[in-house]
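Missing here: one protein chain of the complex. Every other protein chain is in place.
Lettered A, B and C in written order, each chain numbered from 1.
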Amino acid sequence: MTAHPAAIHSAAELDDLRRRAPLLKLDGITKTFPGVVALDDVSLEVRAGEVHALLGENGAGKSTLMKILAGNHQANRGQIHLEGEVVHFDNPMQAKEAGIVLIHQELSLVPEMSVAENIFLGALPRGMFGTVKWRVLHAVAAEILKTLGCKFSPRDKVGRLSIANRQMVEIARALVFTPKVVVFDEPTASLTDAEKVVLFEIIRGLTKKGVGVVYISHRMDEIFTLSDRLTVLRDGKVRGTLETSETSEDGVTQLMIGRSLEGRTKRAAGAFGPVALEVKGLTCGSLYHDVSFQVRKGEVVGMYGLVGAGRTEVAETLFGLRTPDAGEIRIDGEVVAIDAPPAAIARGLALVPESRKEQGLVLGMSCRDNMSMAKLSGVTGRFGFLKPRAEQAIYDEYAKTLDLRAPGPAALAVNLSGGNQQKVVIGKWLATDPEILILDEPTRGIDVGSKSEIHDLIRRLAASGLAVLVISSEMPEIMGVSDRVLALYHGRIAGDFDAETLTEDRLVQAISGL
Amino acid sequence: MTKTLQSLTHLSRLTVVPPIWLFTLACALFFTVTTDNFAEIGNLTNILQQTSTIGLIALGMTVVMINGNIDLSVGAVVALAASLAVGLQSDIGTLPAVAVGLGSGIALGFLNGMIVWKTGVDAFIVTLGAMIGVRGLVFVYTQEQSFFAMDFAYSDFGMSQTLGLPTLAWVFLGFTVVMHWVMTSTVHGRNAYAVGGNREAALNAGIRVGRHMVVNFMIVGFFAALAGITLSTQMGASTPNLGREYELWTITAVVLGGTKLTGGAGSILGTLGGVLAIGILRNGMNLMQVPAFYVLVILGAILIAVLFIDRQVNRAGSEEVEA
Amino acid sequence: MLPTWSDVGHLAQRQGILIAFILFIIAFSFTSERFASWDNASTVFRQVSIIGTMALGVTVVVIGGNLDLSVGSMLSFATVLVVDLHDKIGPAPAMAITLVATLAIGAVNGILVGFLRLNSLIVTLGMLSAIQGVTLIYSGGQNVDITDQEATWFAFFGRDFLLGVAVPTWIFLGLAVVFQIVLTRTAYGRRVFAVGGNPMAATFSGIRRSYVVFSTYLVSAFTTFCAALILGSRVMGSQNNVGQGYELMVLAGVILGGTSLLGGSGSMVKTVIGVLILGFIQNGLLLMGYQYYAQWLVTWVVIILAVWLDVASKRGRLFTTTT
Partner (left out) sequence: ADTITIGITQNNVGVDSYQTTYERAFIEAADADPDVETVVLDAGGDVARQIGQIQDLIQQKVDAIIIWPTNGQAVVPAVRQADRAGIPVVITNSQIAEAGFDFIKSFSGPNNIVQGEYSAQMMCDALGGKGQIVQISGQPGYTTAIERQKGFEDELAKSCPGVTIMETQPGDWNREKSQRVMENFLTKYDNIDGVYSGDDNMGVGALNAAKASGRADGMVFIGATNFAVGYEAMGRGEYWGSVYQSPVEDAKNALATAKAIVEGEEVPFLNYFDTPKITKDNMSEFEKPVF
């Protein structure tokens, strides 16, 4: 790998750097997949020392463009210029050697290996006889983790880390060498605010060294704090490249989705129905203790907490995936014993799980088949034969409701963009006509347009009488969508607030055990 | 109770000894108590010598399986290497013949690896084809004949002792140490885990996955050939049907030792435990004079029981969702 | 409307293995005029029906994400049982008892893999050994025969013809059609694919994964039972090891067809083609009069070529780009 001079540039030098010819130039990139034109004549310039944000709806082609840059895909047409020279990458190794690092949207880690080994994957420090220089490896890894403010050890197995921590490991890779270009593809999708702050410092540090950074995110606030310029993609085409300082959130949204977003529709309190779901004294080993709460029909209850607070585990218990040690669950006032998901589904529960790839989708199946999977009995006729029309109807309905952007019902889930995959999972659960809907991180990786649609949808569902429990790590989401907010701290309920009167400070205090 | 169990499993996570060793030791204990001859030094060294064949192949198999591949052609390579090493002795001398035998294993490993790499055909199919085809090569070369090593020095080597242990046991243990070192301490070994654990990630990280796999197929080819040669020194002869079904027993030993079929996890130490477990079981049942038909049933039942116990130990205290 | 070139390309992409099969049949037809005759084709269909029928059930297991290596011994077991009981209690009761016993073995596999979540490769390898032992204990190691071969209606399954087509062929192809429909058109089939494709997601969707896996082993036990009827009736007798090695041939047929060992994909049509390729290679090479070992060598090449063509057509290029 060609190391770049790691000198810190002065402000004047940096300005100069930025003004010079672009460090990286993508020119007229076109990429088609069977049935989709993912990128259509896309051009993009990244200058040394700038943060260039890349925005666009789910499926707009952001990840695909970056994968072409990193050698994972090859463009059908177009050129890549790096420092003025035309380069061509047949595989990721060549891109890496040329100084391009891509932090993947879908984590690219080896779960069975240690954190240090993952950070140095493909570049382990080599000693005599091809041995690994463990001491160097661990020392450097520890150093990098420290800069990132990570608490775990370089010797921990990645498979045992939380999703957020895995994300930090992935980010750590950008710091091993000083590359020329670093691409972050939605690095914050599963990070908390504290970790975000660290990440931003790291990115600023990189730019000071003259590195060009491409930053992809669906979160406007991040884009506006971080980026110097931004490029908006829609349907595989560039809609415009702007100086960040000369535009507004609304303007960008307009470019992205072709319209602006309305404000949140808050409904009047007190119109809730009877209690649909009640949990009393639920306890599960070391995961959570004595959790009690109620969700009424028509009510949206948000559950907020730090990573590892045990929210996911509570949801999984409700859905019959874990057996509690103590406590009871009541549905419509009746104590229920839910020992497995089928029992939960029969009781009108639905769970949109936290990890769409592992728990939500059969990636090798079509979107349509995935959508009817939780409702197979509903689309089955005599002798166990499936009714293709009923399945198609489900697909049509929820593809429309959720504004799914897929090449068609027969497209494999694996080929969808991350956000659209999430929509398929949500569609699958709405198709079961649930009475109690639990959503665990429902908008992770979803673009602003769709996100507000999903929020609207949650509100509408509640208005139609559903009881909804939303788990999220995003404060604005929780505050915006909920009627009531539960704060979880170390597996215990640390607060139960009315959203109307709740302040952000109060909520932060609660989830920190204050 | 749960507390102690949890702390116990916690302990078992910290220890580097793979769980199969518990079973191996339990078996050894059982046979020591129930039979007269089991614990004798002579018998124990016999076990080491007898397991050395499957053991050597298993070392190589562990590497390709950690790598996310598999090699079903090892049994046929055993026969080919043995036939060449014995059959060529009279023409070109013993050492050159042995070299040709080893070379044939490495060359076939290279071929398997190149095919897997370049065509993208699953290793299972590639090596299943080779399992049939290489056996064909053996018969082409031997014309159905068994070969006999003219000088007894060859078979004396196979039966000889060094420092109180059978020489072949030393060979096996020596290579076990080497491979343990390779898999835990070298860049190549660590990359094997990376490629098997997440091939996509390894590719993204710039590991030359194809070349890497070819090397590992050559390693397993080498070990299969070496096993064929050590086996032929024990017999002073080779037969064209040597090594039939060895691939199944080798894979069994490796998986018992904790290596995942899907790749990315496993260890040489575990494989050693798996190999010894099978060897001890067979030997112990011989000593107890279990009738042949019942040996099959007991062996099968025990394989399954080991898996079951292993799972119970690993599952206790796990916080993963039961899905 | 005439098919366009892109339609052809599309077909080639999905059915690379079919193209391979046709190319290979054409090539063989040039070398022997007896090869491309109706008589010969019907002979081959009859000959592959045993392995083919078993392969159908194993395909279901593999789609569900598991392996079944015990089918070889299970075939021996079922054949010995049905033949032995035939003379003792008559064909119909013999078949009934054999069916129940075979399904019971399938259920053991199913419980171990489905409910206890043990590694299917080792479980079914263990069962391979155990069932072999049980068969030998049952028969005392003796061959069994049907004495009155001419009189029994049991001859129907292996020896009769319906509408000019052999009954074994009817059984094989008939089951293939039924299974294909069940897999692609019913909720059960969908569940098998889901569980094989992503067991965790299937569980989260309310599919009872354990039951589904359990049921796939009943299916493979059932097809093995059908294969045993064909075999027992065709041979009118049985050896204790008659199914030995069939497990790998069956698996070869399944994978050759293009069903992925990882689970979640595959089809009966593919398996039928895979099995036919194996059958026609053997037959074609024998008609050409090659030595058996030359046949093995050609089999090696053909297996790899066929699958290569399949994956290359899906990929759209001959070689992988992996470094």
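One rule holds in what follows: contacts are C-beta pairs under 8 Å (C-beta built on N, C-alpha and C of every residue); 3 or more make two chains touch, one makes a residue touch a chain.
All of these numbers come straight from a predicted model, not from anything done at the bench.
Student: According to the contact rule at the top, which chains on display are touched by the left-out chain?
Tutor: Computed over the complete complex, the missing chain touches B, C.
Student: Using the document's definition of touch, tell me which of B:M235, B:V275 or B:I302 contacts the absent chain.
Tutor: Checking the options B:M235, B:V275 or B:I302, the one contacting the hidden chain is B:M235.
Student: Just one of B:Q49, B:S73 or B:S104 touches the chain that is missing; which is it?
Tutor: B:Q49
Student: Which listed residue, C:T31, C:N143 or C:T321, touches the chain dropped from view?
Tutor: Of the listed residues, the one touching the omitted chain is C:N143.
Student: Across the whole complex, list the residues on subunit B that are touched by the chain not included here.
Tutor: Its contact residues with the unshown chain are 37, 40, 42-43, 46, 49-50, 53, 139, 142, 144-148, 152, 155, 158-159, 231, 234-242, 244-245, 282-283, 286-287, 289, 291-293, 295.
Student: Just the residue numbers, please: which parts of subunit C touch the chain that's not shown?
Tutor: 34, 37, 39-40, 43, 46-47, 50, 132, 136, 140-143, 145, 147, 159, 231, 234-237, 239-242, 282-283, 286-287, 289, 292-293
FYI, only the chains that are shown with their structure count from here on.
Student: So what shape is it, when you link every pair of chains that touch: line, ring, star, complete or other?
Tutor: complete
Student: Weigh A-B against B-C on C-beta contact pairs and write down the one with more.
Tutor: B-C
Student: Where the CA atoms of subunit B average out and where those of subunit C average out, how many Å apart are those spots?
Tutor: Spacing between the chain centres: roughly 29 Å.
Student: If you look at subunit B, which of its residues touch at least two other chains?
Tutor: 203, 208, 321, 323
Student: Could you list the positions in subunit A whose residues touch two or more of the other chains?
Tutor: Each of 91, 93, 321, 359 in subunit A touches at least two other chains.
Student: So in the complex, the part of subunit B that touches subunit C is made up of which residues?
Tutor: Against subunit C, subunit B makes touches at 72, 115, 117-122, 124-126, 128-140, 203, 208-211, 248, 251-252, 255-256, 261-262, 292-304, 307-308, 311, 321, 323.
Student: Spell out the part of subunit A that touches subunit C in their complex, as residue ranges.
Tutor: 90-91, 93, 319, 321, 340-342, 344-345, 351, 353, 358-365, 369, 373-374, 376-377, 379-380, 383-386, 428
Student: Quick one: which bits of subunit C touch subunit A in the complex? Just the residue numbers, please.
Tutor: Within the complex, subunit C touches subunit A at residues 185-188, 190-191, 193-194, 197-198, 200-208, 264-265, 321-323.
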